[in-house]
Structure formats: C-alpha cells, structure tokens
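Just one protein chain is left out here, and the rest sit where they should.
The first chain written gets the first letter, and so on, giving A, B and C; residue counts start at 1 in each chain.
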Amino acid sequence: MSRLLAGRLLRLLALVVAVTLVCYVLLDATPGDPAVWRLGNNADPAALAAMRQEMGLDRPVLVRYLRWLGDAARFDFGTSLFTRRSVGGLLTTALPATIELLVLGELLAVCIAVPLALRAARRPGGLVDRGVSVGAFAALSIPSFVLALYLGWIFGVRLGWLPTIVSHLPSPWRDPLGNLRQMFLPSVTLAVPLAAVYIRLLRTDLLATLSEDYVLLATARGLGERRIMWRHVLRPSSTNLVTAIGMNVAGLVGGAVVIERFFAINGVGQLLVSSIVGKEFSTATTIVMLMTVTVVLVNTIIDVLYALVDPRIRRAGV
Amino acid sequence: MHGTSARTRRGIQLAAALLIGVPALTAGATAPPASAPGGSAPEPATCPHQGGTARFALDNDGTGFDTTGAIAPGSIRLITAMNDSLVAAIPGGGWKPLLAESITANPDATVWTITMRPGITFHDGAPVDGAAVAANLEAFRTGKVTAYAFTAVDHITATGPLTAEVHMNRPWGAFPYSLIGQAGWMVSPSTIGTNDRFVGVGPFMLESWTPGDSARLVRNPHYWRAGLPCLDAVEIKFIPDSTVRRQAFDAGDIDGFINPSVEDIVDLKGSPAAQVITGDGAAANEYLLLLNTTKAPLDDVNVRRALAMAIDRDLFIKNQEAGLTTKASSFIDLNSPFAVPTDYPDYDPAAAKQLIAAYVAAHGPINLEIKLEPNPSVRANVDLIASFWNDAGVDTTITEIGVGQSAITAISDNYQVFSWFQFSSIDPDGEYPFFHSGGGTNVLNWTNFVDPKIDEGFDLGRTSQDPAERTKGYTMVQQELASQVPILWIDHLNGVEAAVANPKLHGIGGIKALPDGSPALGMVSGSFFSWAGVWLDG
Amino acid sequence: MSRPESPPLIEVEDLVVSYPAGRARRVQAVSGVSLAIASGETLGLVGESGCGKSTLARAILRLVRAEHGRVLLAGDDPLDERRLRRRVQMIFQDPVSSLNPARRVADIVAEGLEIWGTDAGGSGGRSEIVERVLHAVGLDPETFGARRPHELSGGQAQRVCLARALAIRPEMLVLDEPVSALDVSVQAQILNLLERLKAEFGLTMLFVSHDLSVVRAISDRVLVMYLGRVCEVAPVDELFRRARHPYTRALMASVPGKPFGVPPASRLIEGEPPSPIDPPSGCRFRTRCPRADQRCADVAPDAIAVGEGHLVACHHPVDPEESHDDRAR
Partner (left out) sequence: MPGSDRSRRFPWLAWAGAAWIALLVITALLAPVLPLRDPSAKGIRTGEVGRFESPGWNAWFGGARQGEDQLARVVAGIRPALVLGLVVTLLGALLGGVLGVAAGYLRGRLDRLAVGFIDAALAFPVLVLVIAARAAFGASLVVIIAIFTAASIAPYARLVRGATLTLAERDFVVAARAMGATRRRILWRELAPNLALPLFSFACLGFAVVILTEGGLSFLGLSVHELTWGQLIAEGAGEIRHHPHVALIPATVMFLTVMAFNLVGDGLGQLGGRRRPVTVQRQRTGPPSPDAPGPLPAPLSIRNLSTVLHTATGDVMAVDDVSLEVAAAEVVGLVGESGSGKTMILRSIVGAFPVADVSRNGSVEVDGVDVLRGRAEDVQRTLGTAVGMISQNPLTALNPVRRIEHQLTEPMTVHGGLTRAAARRRALELLDQVGLTDGARRLRSYPHELSGGMRQRVTIAVALANHPSLLLADEPTTALDVTIQEQIVTLLARLQDERTMAMVFVTHDLALLGEIADTICVVYGGQIVERAPAAELFRHPRHRYTVALLASRPDPAAPSHTPLAVIPGHPPVPRPDDRGCRFAPRCPAATAQCREERPPEVVDGTHHVRCWHPRGDDEPA
C-alpha cells in the first residue's frame, strides 16, 4: 500500500513539474514586459532595466522556474509582480469563492439531474423523457454568458429576489443564508449545462441497469417502483456519473471564468486570466499547479468513490 | 486587473494620475450638469445626514497604493477617496491650497514655500508636518516612475515644523497645479513606497483590500475637517463589465457606479431612478489618433491633414458617443481660459481625396496600419475611422495589440497610427512632458514630432506666472498642433466619462466648499471625485 | 478411425500459461500440459469453466504467451507464429461477436485471403473462393454475401466463421466451445457440418467443450482437464465406458438424465472447484475427491497408462468395473 502511494505521489510530482514548466516557459514566450506593467508607460529604459533586475526577470527562464519550484516546495509561492501581494494571500482570497461555486454548482446539478433522469428513465420515450431530453439539449447549447445575463435580469432586476453580483461575500459558516443568496445565481448558471450532461449520462446508464436481471427480479418480487428506482437502480448506474462529476471539478476551474466574470466573483478563474495576461509568473504557475494537483486528487477520490458506489471495484484493488 | 471590458478607456496610467485634478473652468461657460446637485453655489461642508454605507462599483481595480509608483486609474479613485491633496482646483481655472495652509513662490518662481495647517494627523496618528511634506515630495521627485514630472525640481527641504521649501532648477510658475493630484498626496512618511496599505490624511481609511475584487473604506474619526465625512463606510466593488455594473445597479445591489456605457447614460439621464453625473466642463480625456511623424507617409503634413479631413467627427460623435461628446482640436478643453479657435482641418472628404491622390501620384499608394488595444468598443471606433480613410483612398488595416502586450511597447516607434485616450490635464502645463520634444530625446513624446514652436509655447506657459504670457504660449501650441496635425483629435470625452448613482446617494461631484468657504471643484473628470461630502438619505 | 500411430500434426510439450492476478501474483491457468494430436484426428478437450481448456487452445495458436513448454507443428517448432496461424485456424464460442460488426460477410470470409494472398485458398479468384467456401458451409453466397453480422442468426454466424477459417485451407481447426452458444436444434446442424467439413477438407481438430455428450459424439480421443492439469486421456469409447479418474466420473455423473450410467455426482464429488489463484497442493482434485488421502496432498500424481492410449493422473484410479455395476443397476 505504501509503495502504491509512493508511486502515485511520484507520478503526481512528475506531472506537476511537467505542467508547471510548460506554463512557465509559455508565459515567458508571450510578448509583454512585467516591468512596464509595474512602472507604467512613461518609465525610461534605465528604470525598466533596474526594475527587471529587481523582479529577477533578467535571469534565464529556467533559472527563474527552478527558483520558483524550490520556493513552492516550501509553500512559498512568490509574490504578484503587479500588486506585490503574496500569491498565497491572493489564492486564499480567491479560492473559497471558486470552491464554493464549484461545490454548489455540482451539488445543484446532481440534485436537478438525478430525479429528472429517474423520471425520464422510468418511461423511456414518454412525454417526460422526451421533454427532459430536449430540455437537456437546450441547456447544453446555451452560451453560459447569455444564461447568466438572463438569470440576473429575471431574478435580480425584474423580481428583485436575488443579488446579481457577489460582493463582500459573507462566510458560509457565519451567515449561510446571506452567502447562499449571493452564490445562488452563479451556481445555477454553472449547474444548468452540467445537469444536462449528467441527465444524459445517467439516463443511458439507468436504462442499461433497468434491463438487468436483478431489477426484473425486484419487480417480480413485488417491490414498488420508487423503491426499485432509488434503491436498486440508481447506485449501480452511477459510476459514469461519478467520473463525470470528478472530471468536471477539474475542468471547471477554467470554465468558470465567464461565470465569475459575469457575477463579479473574485475567483481563481479570473485570477488565472488576469495573471496570464499580466505575465504574473508566480501566480499563474501556482494556479496551474493547484489545478493539476486537484485533477490528480480528484481522480484518486473518484477511485475511492467508485469503490463506495460499486463494491466490485473495491476487491479488484488498484 | 488587466482584463478588457466592453467599455473601459484605459489611458496612460501615469498621465491619468498626474493630471487628475480640477479643470480650469471659465465660470458659467458651461452649466454644471442638471443632475449634479449643488448648482454653482458651493455646497457647505456639512452633512445633511450622517452615517450609512455606500456600495459603489468601479470598473477596475488599481495596482495598489504606492504613491511613488505608477498608478492605475483604479488606484487613483481609491486614494482620492482616502486622501486630500496639498492643492485643490477651483472653478474658473485657478488653484487654492487645500491640505496646505498656503503655497507661495519667490518672484521668479524658483523657490516655493509650502506651509501646512497645524494639527492635521495621518491615519496612524503621525503629524503632517514640514518633514512629512518634504519626505513625500522628495520620494516623488526621485521615484523611478514619477521623476519625469519633477525634472524642474532641484531639491526639497523642511524648513520648519510646518513648512517645506521646494527649490527649482528653472522657473516653474505652474508648479502648484501639479500638487492637485498624485504629487500632492501626503502619506505617513513611514509608509512611503508601501503598496498594499494606505496611511494618508483623508476622510476614509482603508479597512481591507482584495485585489481585483473589492475594497472597504471606513470613516476616519480624526479627519481634519470637522463634521466630515458623512458616510460610515464605502464598500467598493470592482466590476469590469459595464453590462454587469448596470444590471447590479438596476437590481439595487450597488448604489452607484462609474463608466456607464453611452447607451446607459442616454437612458439613465431620463430616469427618475438614477442620477448621471458627468464631467461636463471638467478636464476629461480626449480620444485621438497618434501619428508616428518620423516615418513616411506620415512625415508629410499633407497626408496628416488629409487623414484629418477624411474623418466625419460629427457622425462619429453622433454614432459612437450618442452625441454626448464635443469635437476636439487640441488637448485643451474648449472651456479652458487658454482655449482659442484654431484652423484644425474639419471634415472635407473631397479635399482629403485630393491631397491623398496627389501624394499617391508622387509616392505611390498609402497603406496604413492602425493599432489599438484589444477592446471591442475601441475596435468599433477604429473600424469607423478606417472606413473613412478607405473612402479617401488610403488602404487601412487594423491590428489589435496582444492582450498581454503593453501599449508602450507597441507605441514606441514601431507604429504608424495608434488609437489612444489621453490628456485630461487641468492646466496645460501638465502636458509638458508629453509634448515638449526635449530636442527629440523625449520618449514620452509619442508622435516623435519635433517642433520648436510647440517647445517654445510650453516653455513659456511653464515659466511665466503671467496669465497673458501663458495664454500666448498655449495659443502658439494650439495653432501649431492644428496646422501640423501630429495628432488627429476626435473628441473631448467630458460627456461620457460619468458616474451613475441612485437618488439616495448625494454629493458626488458638484462644487464643494473649501475650509475657508470658497468653492472648489468636487469632481475632476467624470469618474474621479472625493467621497468626503458624499451622503446617503437616512 | 482413430489412428494414434500416425505421426502427430501437433504436439504440445509441458505447456505452462499464467495470467497476472494483481500485485505480483499470477494464476497458472495451464500448468504443465502435454498432448499430441495425430493428423486427421479429433481430440475432444473437456472440463469445467476455469479449468484452462480455452487458455490451452489459445496458447496452441500463441494467442496467449506460454511461460514454458513448446508447441510443435508437424515435428518442428514454428518460430514464426504467423506461419502457425496460416496452417491452424480457430473457431470461437460466440460466433456473432467473433465477426467484425462493421464488415460484410463476403469481406469477412475473404479476410484470410487478403492476409495470405488468394493462392492460399486454392484455385480461383477471391470471389470464387468465397463462394466456394460459403457453399461448403451451407450458406447461399447470393443471400448472405452482403449481409452484416448482426443480420445473422447464431448458427449462420458460426457457419460464416467456419467459412472464414476454411478459405485459406488450413490443416487443423481449434474449436473453442463452437456449439455452446447455439440452440439444441442448431447445435446438431453445426456438429454434422463439422463432421462433413472434416472429411471434405481433411482436417485435424481440437474440439474444446464442457458438454460431454457433444464431445462424445464428435471426438476420436478425449482429454479431461481440471484446474490447469490433465486428469485423463483416452480414446472416446474407452473413456466413456471405463473412466478411471474420479473427476471424469463425477463429470459424467452430473450430466442430466444420467446417460453414461454413473451414480449421481453428489455421491462422487462435493463442494465447488477451488480458486486457481491458490490451487491445492499435490493432486488438484483432492479437495473434492472422496478418495483423497495424505499422499494426494503431498505428491502430484503422474499420468500412468492404464490401457491402450489410456492415461490417468491419479493415485487411486477408480476400478473400471464399477461403472458396469452402476450401469447394470
């Protein structure tokens, strides 16, 4: 077991180094000069050169990368060249909102998808099923900024029920209701297309499970339909769903940018975009590293979840 | 931070910083905007209602609070809310000391003495004394980024508990104007150069700052002006997208915001649910096209004139700015006492075609490339301009510079035409660093245009304290710019640089009373203003 | 019919095949099997699921890698496995899934010709050969040539598999449970067809099945396997009349209807086969064998000859007369 863990850890490290190196070098290759960002357009060349030296930009890219890597290994992720805040600090302010957005979005998506998929699969080809299918396709095809705009317009401006921006977000522990009020529309925007994906996945798998012998036997045993769907059918049909959820968590960090932007959420996505645009080596690379680690961690968690959902995998081991 | 948004005008950062302040107004030349409260009488320095928290959206965050560094408009807006300058601008185009008790010069304007009011303290309790003033000004003079603006300053010394002397290396009559903005900001000496906190002297103190997201400012209980500020706190939220700002405003999530879209201004102006406060009559940026005059074909004044004549600025303003702006022919606002009529070439497509045809006959076809920052609304502007030029016989292409590419890199020599916003100076002297050729060595002279008459005019305006002399100098500058056309002027943006607030939020912009009861301008351009007198309905 | 004295077409010597079973462990699916099949002979290979019979069949064609031992074709070791596959063809249990669903029957049948050249199929062009073999397996080329596998019934699909194998005129067929997936009525059709094709094409066959009745009907000799080892080999009549290995007898006894006159298996055998991951020491059948003693646990029995071509690997073989007794009852 420990050898197994060590192996995984080694792979993770290799992956992190590869991905962050690519990111660092790519950033270095982009035009633009962080010293100019800092000093403004009016700085004279001597001042710029001095600033570059101060920022360490005069060294070769590999040296700078290795230095960042060495510091990162000690959990010192450097400072933002532009705002001169520590990257760790920037991340700690940006992370909670993004994590909350993702968690709420995923939760909401699952909560929408599971009952709908169950209803749809119960009467395949029926009115509910066809309605859900077409609805899912539509939800998949709406550009998220259009959706965001209209949700804000309807629930914020017309009805006045919910805030359209996330501003001075209260902590979910201290003021859960206030927090939820602000995060609701962004989460819905994120959840709608996700739910569509999940519905389609789950419906297919449910239909496959429904024709399994043990489901037929459960019917033959006189168990109620609701009991059969929830107790016997749902769990064995959810492995693909679990995979999709896990993969999305990783992919969404980048994908949530538009939503963060539209609801003025101070999140990792926005931070990533601005740090790439501004050639913030440390910030961008740290975020990329964080995302890589998340992907790997999430994959590991999925493996564990698989085992929970489907005990057959537990046995097979890794 | 650097994201583009639908309508963000990003000028040169430093220019905005230095030139913030009050425009020189000819009293009564332009009525203050109807929606701005206060009319022309100074608003008394008291609060009709005390307390409350205002929620306000800015379009972009700044870069921090280092007053000796390059400062983004977002930073200026925040600092303006938390700080007072040594000098304030007054209606009619003059200046008055604000934080300082007096500012006086020797006869040839080579030594300026600044005397502070007694008893003012910084947010951290340190006294604002002569030493603090000297330290701040010295830091500005030697700052990597700011030094160019103080090249005329030789040294600064604290001469008493409340006084400091600024010694020039050549006469500088317009010096106090430069103290209206960044150079006049006083911060606690121990924090000079600090970026992520701000310890100033103003009505509000920085409680928290989340870069790119928000800032929270709270009342300074020891503010030097009794009875101010009115609000308990100001919550600032940075929302880069104008659609989102408007939506949040309509939904009541914010009390006001800056930089509304042109369509928003048009439609909110008639709305009882909002007040639009524009910088009408104040010093605003100009939209313009920089021409690189060192390279063919733009080294030919006829080509430059032809390009100017090809542009129908009336149509441009009607379409792009909903008719809210005014045509420009130089960096000097039409309402400035220095403004004079010039013969800047106006729309004349036939003449433009002729001039172009003549040049083409002699030198071959003209191909021009307009560069711009990646921003959809700017792109629309350039699109329209390109269509005029194409009709005039100039083959025009448009190139966006990269998102991560700074404008300066793109602008330094390696360009033909650049789409640009700049020059919101209060006093023309503020533009000295950008127009004076310095014999062709000034890198800030974007167009690389060397013209002795322009240099002479600026020198005259700078050294003289005589208004007539200064007027003479700036008239020369304006006429030379109009005839040589190194820059294609489109419009003064006074009408579209604006703030929006709901009717409950009062005291944005308008004329403010100084401690001595005399009036001062409360709003500089449409989106820079002090929060000291802002109050909310109870 | 059985001519054990004729030279063997294929010889398997001490073959060992194992699979990885997680964490550096391996399952020996086949552990030390030797056999020989004479030219023109049909060898039946019987055993329960998991006994290694399919693995053995695949190892002969080198579809799985043998860890040890060798397979000789007509006396030499064909180093090139493709040469082996040219001469020995295989038929699988599930005929439908062993046909590429994306291709048409005529193309599937011609596959061997594409690989080995049209010459491999004897005289005639590609389409002639395809027509010929389709006729031979009882399918009308006109009707079936253009169909796709999902349009075929199980029996038809198995015929197509046979046609595909026969198109390149192999010397031997390895048939892995070729009729198990088919209905009883279709099973008989395919078995008869196999007998006819064997005569027509002069084939040697290895016939793998779990169904004793089918094996008895088609084989010349029968080999019984249990947990990767050979239990008993004998000519078909000898085996079904005088089985000596307790396991062979248990198998016969389990067939419904008791057609082989052996008492119910429950009297001969108990429990379920142990896991091949951790096989019993000594004789692998001993955990279920009523006759097992300490010696069975200690020493793996060698195959001993108990009659003409009859080998049995057991320390305590059953008295051949017992079966007669049962039959008499």
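Here, a contact is a pair of C-beta atoms (placed from the backbone, for glycine too) under 8 Å apart; a residue touches a chain by one contact, two chains touch by 3 or more.
Predicted model, so just to flag it, every value in this text is computed and none were measured.
> Give me the visible chains that the unshown chain touches, in label order.
A, B, C
> From the list B:46, B:387, B:414 or B:518, which touches the chain that is not on show?
If we include the chain that is not displayed, B:387 is the one touching it.
> Which of A:49, A:66 or A:207 sits in contact with the chain that's absent?
The missing chain is touched by A:207.
> So which bits of chain C touch the chain we can't see?
Counting over the whole complex, chain C touches the hidden chain at residues 1, 48-49, 58, 61, 63, 82, 85-86, 89-90, 92-94, 97-103, 111-112, 114-116, 153, 155, 161, 164-165, 168, 183-189, 191-192, 195, 210, 212-214, 216-220, 236-237, 240, 250-251, 253-257, 259-260, 264-266, 269, 272-273.
> What residue numbers in chain B mark contact with the hidden partner chain?
3-4, 6-7, 242-243, 246-247, 261, 263-264, 267, 315, 319-320, 374-377, 380, 383-384, 387, 400, 402-405
> Touching the absent chain: which residues on chain A qualify?
Touch set of chain A with respect to the missing chain: 11, 14-15, 18-19, 22-23, 26-27, 29-32, 122-126, 134, 137-138, 140-146, 149, 200, 204, 207-208, 211-214, 216-224, 227, 231-232, 235-236, 247, 250-251, 253-255, 257-258, 261, 269, 272-273, 276-277, 284, 287-288, 291-292, 295-296, 309-312, 315.
Here is the rule we use: only the chains that are shown with their structure count from here on.
> Counting in whole Å, what is the centre-to-centre distance of chain B and chain C, each centre being its mean C-alpha position?
So the centre of chain B lies 92 Å away from the centre of chain C.
> Using the touch rule from the top of the page, what residues of chain C touch 2 or more other chains?
Chain C, residues with two or more chain partners: not present.
> Applying the document's contact rule, which stretches of chain B touch chain A when the two form their complex?
By the definition above, chain B touches chain A via 1-3, 12-15, 55, 63-64, 66, 69-71, 144-145, 148, 195-196, 210-214, 216, 235, 237-241, 243-244, 247-248, 250-254, 402-409, 411, 433, 443-444.
> Mind pulling up the chain A residues that touch chain B in the complex?
Within the complex, chain A contacts chain B at residues 30-33, 36-45, 47, 50-51, 80, 82-85, 90, 93-94, 149, 152-153, 156-157, 160, 163-165, 167-168, 261-264, 266, 270-271, 273-274, 276-279.
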